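Okay, here's the structure, questions in a sec.
Missing here is one protein chain; the remaining ones are kept as they sit in the complex.
Showing chain A:
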Amino acid sequence: MIRNYFKLAWRNLIKNKGYSLINIGGLAIGITAYLLIIQYVNFESSYDQHQPHIDDLYRVTLSTNLGAKGFVDAAATHPAVGSSMKRDFPEVDNYARLVNKEIMMGSFVLSYINEQGDLVKSNVGNDLIYIADSTALDLFKINLVKGNPKTALKEQRSMILSTKVAERFFGDQDPINKTLMANGNIQVKVTGVFDELPENTHLKFDMLISFSTLGTWTETTWNWPEFYNYVRLKPGTDPAIVEAKFPAFIDKYLSESMKAHSFEAKMGLQPVKDIHLKSHLANEISVNSNEKTLNFLWLIAVFVILIALMNFINLSTAKSTERAMEVGLKKVVGIKRSALIVQFLFESVIINLIAAIIAITIISLLISPFNEFVGLHILSLDMWGQLPIWLHIIGLVFLGGLLAGIYPAFVLSGFKPIQVLKGKFHQSEKGTFIRKALVVAQFTISITLIAGTFIMYSQFSYMQNQDLGFDSKHNLILNAPMVVDSTINDKMEVFKAELLRNPNVNVITATADVPGKKNPWYNTTRQVHEEKEVSVICNQFNVDQDFMDTYKIKLLAGRNFRLEDHSYYGFRNPNPPSTNKPYRVMLNRAAVKLLGFLSVEDAVNKKVIFQLGPQDRTAEVIGVMENYHQQSLQNNYDPTLFLYPTYYNASYLTVNINTSNIESTIKHIGEKYEAFFPMDPYEYFFLDEHFNRQYKADRKFGQLFFLFAGLAIFIAALGLFGLGSYMAMRRTKELCVRKVLGANVLHVLLLIPKSLVVLVFISGIIAVPITYLWLQNGFLIMRLELI
């Protein structure tokens, strides 16, 4: 029986080569797209699942209401949290703290003696470096290929490197016990080398420096929420039990600070396994994905498959008349209807099976192009050795086969033999209606997807062409020298003057940050007469008197900084601040509004109080500048307080240059830099490129979306082509009759497309409100209110 089914299925495929091609081709593309998306989604869902004891691993979160504007949930908390939890909570098995080296040392230059014995300076700008507890090696899967995991990060000033970094620094030499020099004066010893971390972890780094390097103050510090605290609970502990103890815990350690600075704090535990998809807190350690985005991709996968299955249903019922004779005759010789249904379902499954085999072949060929396309190592031949993907394939073949086959099977098996054999057989109106409905459904989906893609693309191009509020086109960014001494301020002025002698250099500014990423410095601020409780959060940005000029930011009221205005004494200032020098600050428009001034003019010469470190400081507002986008257009303007530090506190130098002779200008700047700062590497980038990198993830998703939406349309069009050509064939007689009666060629040519175009048009009308609703619900990741 089965053999008979096979034979019939095969002969039918061969007999209708064109339709088989459309059916199988459409399904194969559909299954390919589905499996690719599933692999992508699975990869995104696999983040951190490989960590040991992942079900007991949590990150401590901190919610504070600095100021009266509600709580801010952050991924980072105070350095003393981890060790205190371990001491106070018996449920805590172990803890580890990590802090970005930037928080501790700003920019960072490492120098070392390489294989050839040369002194190499590297500003490690692209490397992720954290200062971490030695227990990180216990909590996370970090595979040490050299060094002892128990001791590697114990000692002060020890560090571990990834294999790639170790090779880059030391070539074939054994890196263990080699010494690196951080910022020219801190010696760090290499005590371990670890395997490159997999891509699917939220916690990526290239180097770890031992936490003990920071000193013992970290064990008692409760006012610096920039440290990532991870805890592992004892196996099977309900996190709610620990969370229930947090209020008392906070009361014990933070109440004094909360009283002094009038804020409240809450803590929580966040499962590490959920961080990548679900966590969108302030101070995330890396850019996380959005679960919604993934669900949406998954939806596309299902749609693509559905469209392909609809093709199958359409074509098989459309062609059912051609098999009517077979059914009629079989019924005459006594076959049961159920046997016919099984036969047709079998054929449907076979077609799905062939499509799946083709899809597997296509995917195997697409491994490296697809990985390159998404920028992640998602596909590999190993995936064919894993069960889940096969479950998907088997599910698709059988469920898809049955789903697509069931309607045609019932239609075909329901033919009345008498009618068929007498030739009085006509296509039912109902069948035609269902086909039309399916075509409309296919195109509604496709048009909606295309509309979504189009909207996303126009948002991208809008964002990239939007006025950011500053000049991004002519700004060259250098890493500010890190290996500095007490002469740096004077040296910097001479360096600036030297650069300005080049006619292509316009103006230079030294700043703590540049637009293109979140400014990590913020604290409470209020008008001088306000109570502490109504403080608001403002970013704090260290600039100098040339900042506004270099970035071409408009002055709205008051005046710009002057050389004598520098007033903020940085953490790195070795000398105590002079008490009688007044602080002078500038605000941007967003800060003026947030602080509650009546107008930009109103803010000038007023006093504000801002917190710096643990202290409140009173300062005079000397001027207000226009807003600019510190981050991508998806973010609002940051209310910002601009400070002009006395002591050198810059991470970047921005050089505004003319666009003519860029090459020689860059070379000239480089020569001067090397001469002035021989211990620092000369590295530079262009601000616009740096800024646009923020859109990389969105653009990637947009491309992915575009690809799969395009495939959906293609499959739907393929089906329409099949249906159209079938209709043309079935209506040959009609077309001939019309020609005999005098119809011209054009008229006959348009007859078939006309009926299909009407369906596509109806789909368009249905797709419009769907697209609109979809935008309303914010399914698209962009914020429309900004546009």
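Quick notes on this one:
Here, a contact is a pair of C-beta atoms (placed from the backbone, for glycine too) under 8 Å apart; a residue touches a chain by one contact, two chains touch by 3 or more; residues count from 1.
The working rule: contacts and distances are computed from a predicted model.
With the options "Ion-translocating oxidoreductase complex subunit B", "Membrane protein", "ABC transporter ATP-binding protein" or "protein-glutamate methylesterase" in hand, the undepicted chain maps to the protein name "ABC transporter ATP-binding protein" (source: UniProt). Within the set A:I176, A:M258, A:A743 or A:I762, the residue that contacts the chain not displayed is A:A743. Against the chain not displayed here, chain A makes contact via residues 426, 733-734, 737-744, 747.
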